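See structure below.
Only a single protein chain was left out; the remaining protein chains are all shown in position.
Let's look at chain A:
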Amino acid sequence: MKLITEKKPAFPWFGMDIGGTLVKLVYFEPVDITAEEEQEEVENLKSIRRYLTSNVAYGKTGVRDVHLELRNLTMCGRTGNLHFIRFPTQAMPRFIQMGRDKNFSSLHTTLCATGGGAYKFENDFRTMADLELLKLDELDCLIRGLLFVDRVGFNGHPECYYFQNPSDTQSCVKKPCTLDNPFPMLLVNIGSGVSILAVYSENNYKRVTGTSLGGGTFLGLCCLLTGCETFEEALEMASKGDSTNVDKLVKDIYGGDYERFGLQGSAVASSFGHMMSKEKRDSISKEDLARATLVTITNNIGSIARMCAVNEKIERVVFVGNFLRINTVSTKLLAYAMDFWSKGQLRALFLEHEGYFGAVGALMELLKTTEDP
């Protein structure tokens, strides 16, 4: 028993993914703590556990996604709950400050971090909080975390889902599914920007391409166009808007379908195309603008993803990333776009833990590094 505990990394177990916009943090809360362990546990470790598990919000901007919690999970021989927490990257200095205040460095844990911020903030962690980061590649972590979460499932349910009848808004329904045989898959990670990977096995993948038109673009443009401040606000507005007041459709130009090229009249011909006219600019609502921004960005990602899938000859397209959080407009649009433009050849898949796989992957690295010395 003692031998095993020696091989295990010291608590607390964290995995961290510091992105361009959001920091994703996963925290493993052991529930199988023995009385002996409890006694040995230092005070600040206890206080961290209590602080994280008894709150759902941290400061002004930190949030625990309670609905995503993975309960009674066994990791590295320990049973516990996996908590999913996020806060804006802008709050990173305050987070590091807190690490210093709580004397995190005395816990002798390794802080596994991925995402660009692992590099950007490495020095701040060291100088401000006396913490050494174990920096990990974000794409490695993403794939590892994704495969792990899919394997363990979502508290007895599948992690993965797709939309049945994506082309029909009436009968389009979300359906759970499993990624039993996941390879090859095209993995589209939509964070601030977008990375598209062709994944052939856990360790064999390539980054096919990426685009700078991602979640950050949606939010950035929405803020400029509508004065909103948060992703939630932007999505809320988008859900109420009508993009056809902003976008020029094929039928706006051709009066109907453009038959010569098989384009439906309802297809968008020019995103924001109506906004070339002053009268239309003056009469447009913020909600319509937010919706148009969302639709533009989503369709574009769908279009690039589809082309990559065809070029790489991969039929399964998995969309992840925090852009898809609480964003059924986009998930349904992507499902529709994959299905429609590929004439049913491609299937869009989504995962419940959208943006957290990088952080999970980082945590797994922590458990792995200490397992094989």
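We adopt the following convention: a contact is a pair of C-beta atoms (placed from the backbone, for glycine too) under 8 Å apart; a residue touches a chain by one contact, two chains touch by 3 or more; residues count from 1.
Going forward, contacts and distances are computed from a predicted model.
Missing chain, UniProt protein name: "4'-phosphopantetheine phosphatase", from among "2-oxoisovalerate dehydrogenase subunit beta, mitochondrial", "Cell cycle control protein", "hydroxymethylglutaryl-CoA lyase" or "4'-phosphopantetheine phosphatase". Within the full complex, the residue among A:Asn189, A:Thr296 or A:Thr331 touching the omitted chain is A:Thr296.
Residue A:Leu225 is the one among A:Ala91, A:Cys112 or A:Leu225 that touches the chain missing from this view. One of A:Ile96, A:Val268, A:Ala290 or A:Leu324 touches the chain omitted from the figure, and that residue is A:Val268. On the side of chain A, touch with the chain left out of the figure occurs at residues 19-21, 115-117, 119-122, 137, 139, 191-193, 207, 209, 211-217, 219-225, 227, 229, 246-248, 253, 260-263, 267-276, 278, 281, 289, 296, 299-300, 303-304, 307-308, 310-311.
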